[in-house]
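Note that one protein chain of the assembly has been removed; the remaining protein chains are unaltered in position.
Chain naming follows the written order as A and B, and within any one chain the residues start at number 1.
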Amino acid sequence: MSVADGTRAASFVAAADEVLVEEHVPAWRKFLDELRGSSKGLSGFVMIVLVLLVTAFSPYLMPHDPTEQIIAHRFAPPVFDGGTYEHFLGADNLGRDILSRVILGTQTSIAVGFLVVLIAVVVGSTLGAISGYFGGYVDTAIMRLADFQLSFPFILLAIIFMAIFGPGFWSLVVALAVAIWVNYARLVRGETLKLRELEFVQAAHSIGVRDATIIVRHILPNVMPSMVVMATLDIAWVIIFEAALSFLGLGIQPPTPSWGVMIADGRNYLFESHWMTLGPGLAILITSVAINLFGDFLRDTYDPKQARL
Amino acid sequence: MSDALLDVRDLVTRFRTKRGTLVAVDGVSFNIGRGETLGLVGESGCGKSATGQSIMRLIEPPGEIAGGSMVFEGEDLRAKSREEMRQVRGARIAMIFQDPTTTLNPVFPVGGQIAELFRYHTSAGPKEAKARVIDMLAEVGIPRPHERYDAYPHEFSGGMQQRVIIACALVLRPALVIADEPTTALDVTVQAQILALLQRLQRSETNTAVILISHDLGVVAQMCERVCVMYAGNIVEVATTADILDAPKHPYTVGLMQSIPRLDLDEDAAVRPIPGVVADPIRPPSGCKFHPRCAHAFARCYSERPTLKATGNGHMAACHLYDQT
Partner (left out) sequence: MNDTVQTTAVRPTLEVRHLIKHFAVRQDVFASLLREPLKVHAVDDVSFTVGREETFGLVGESGSGKSTIGKLIARLIEPTGGTMLLDGEDWLALRGAALRRARRNVQMIFQNPYASLDPRWTVESIVAEPLSTHKVVPRGDVHGRVAELLRAVGLEPSHAQRFPHQFSGGQRQRIGLARALALNPRLLIADEPVSALDVSVQAQILNLIQDIQERYHLSLLFISHDLSVVKYVCDRVAVMYLGRVVEVAGTRALFRRPLHPYTQALLAAIPEPTTKRRRIFAAIEGEIPSPIHPPSGCRFHPRCARARALCALETPEFRELAPGHWAACHYAEA
């Protein structure tokens, strides 16, 4: 072995004074910086915060008891259609205040949206990570299940669930979660297949780290950004579908206020009292637009691969 | 320099990034004569590729060519319109990239792609173009060029793809070829074949000049007559290949020569690394950009940027050590 003189030793001190390539910016500060620079992200974010505030403080924001029926106020028009401020968005066929019901309905929509996506993320990413990391028969089994799921008409699936478990909040949540877990399974599987070959995962493997630990500590954190983007956009999808199923009578059952149920109620009076559908319709529109704006921003920022051109 | 094919003066190319303005090419001047092979050598981020792309006017926003001139065959390439530039590109100046897979369109047969280029720049008919392309494919050493004319890029190996790229670059007999790391993606034995091909073609072609961009001193040594050594957006030394290799002047070139393990030297010869890392192109060091890594740096190097000065025999170095004034 040729032993060099002082030059070897020089290589040790050499690195110490190397320039710092880049300042590290904590994730939350990067998020705020990016958000400030994006009108799309900022407007979506502000609207979402407002919707969440309404959800949290709904008991204090409702001007009326949402279930109180005042016969005299049946079909009271909204302010902008000749009505009074007592019923800002008008009243329905039973004389209930629409604004109050829309506000209470926020709770249902947000709860369903978050719960469904949470369940789908947990189930989907676990199965996806297992599928991608271990491959082989496990992978084939999980992916065939996913294919089967995707080829199954969603409405039919929802009807089957309602038939088996009876309509209600939890059947709805489970039916919707079953419908979208595949997205996460596929996303996480694909990313895992890529990450598994990356050298830092191989390094962990060669150190002797357990597979489960590698998945939890190395793979999932690196899939997280794409997953958050997808989850955000899916919440909007779930809220719209919750309304659609409830409209069809397959979801939330009256008297629990739900935007979908309210629209269904309003359908019969569409020509005489359009405001019965207008209130909940606007609520759905605003919420889903807000989430989509914010989700698009997240995608542009954290997952440029998926960004639309 | 009226006899030069291409005369680049004070070229500045910069890119806007989130962290600030990145000056990739920072006042670069050089020239190349007809039929000459000039090496642009340096490490990643030294601006050698950006220089090549600037000559081709391939710099797109957020990048821009911010200053200087590039006089090619008597006309400034910077002053040309996009349309005029399209006439020059491919026909008068051609480029060979490192990665052949990004140059060829994967969904069309290669022969058609080259023929299309040929017909765009000439008045040749389809038959004539095809004949010319097949000749060219044969010239770059592709076996059975008649059959391979209709083959798709993925049906060629990496070395064969690079031959196709060379055929594509030379089909219009350009005056200048810019080869950006043309063999870096290839294995050594295949690299040797491609280098031999480039040498042979250049000798037989009508006075094609080549700018060979490479990080590999060996490739440059074997291929080029003159070499420009680049560091952090500047040319720090220009000389004949022999002078660069045997009598380097700039401390960076000296350091580079000492830092590479060599096959032609004794096993026990130690390599001496250049301490530190390549200068940050967004916040470069003051004065001479190499001074933080230079063992000979003195007060003037910290404050004043050295310019290229002749040190005799056509050898030029940008270093205060050689500045007699």
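The working rule: a residue touches a chain if its C-beta (ideal position, glycine included) is under 8 Å from a C-beta of that chain, and two chains touch if they have at least 3 such contacts.
This structure is a prediction, so every number in the text was calculated from the model and none was measured.
Within the full complex, the residue among B:131, B:242 or B:310 touching the omitted chain is B:242. One of B:233, B:255, B:284 or B:306 touches the chain omitted from the figure, and that residue is B:255.
In the complete complex, the hidden chain is touched by one of B:134, B:160 or B:236, namely B:160. Residues of subunit A that touch the chain left out of view are 1-4, 7-16, 18-24, 198-200, 202-210, 218, 221-222. The chain not displayed touches subunit B at residues 43-44, 157-160, 187-193, 195-196, 199-200, 215-223, 241-242, 245-246, 255-257, 259-264, 267, 270-275, 277-278.
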